[in-house]
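Removed: one protein chain of the complex. Kept in place: all other protein chains.
Now for subunit A:
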């Protein structure tokens, strides 16, 4: 009980500092017990990527939980525009702490835009995983694939269970 109270006061403190540094960011965060933020309005894969579906465009990145577990990202490899990505298949990689980790696509489709800022500023993935650290924008080929992804509440629980296994 004490932990939950402390967690929610920490969450409030974090929300305050979040809104100061990212004043354009209005959607609420929820803070899981593992103290990484899960953004509302997104869907999540069990490999820790997020998808933001807006009309015919889906933006993909990795979650706050993922970037925290990776460490400081020093290099990002992304696909070319017009290439295709497939659900549950790798589309790129990041390097952190001398480890290259594959990034898995949560959905299938055609890559219509790639975040070129990540070449010079790979650390955006750490500092802004849901905003400036976005990786690719995709035209989904099977929008139904989004249904099988986790909503924020389910993803928060998933992260907690995964961390508890440690």
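Assume a residue touches a chain if its C-beta (ideal position, glycine included) is under 8 Å from a C-beta of that chain, and two chains touch if they have at least 3 such contacts; residues count from 1.
Just so we're on the same page, contacts and distances are computed from a predicted model.
The protein name that UniProt records for the chain not on display, among "NADH-ubiquinone oxidoreductase chain 4L", "G patch domain containing 1", "lipoyl(octanoyl) transferase" or "Epithelial sodium channel subunit gamma", is "lipoyl(octanoyl) transferase". When the omitted chain is restored, the residue from A:38, A:70, A:85 or A:150 that touches it is A:70. The omitted chain makes contact with subunit A at the following residues, 47, 66, 68-72, 74-75, 77, 90, 93, 95-102, 104, 162-166.
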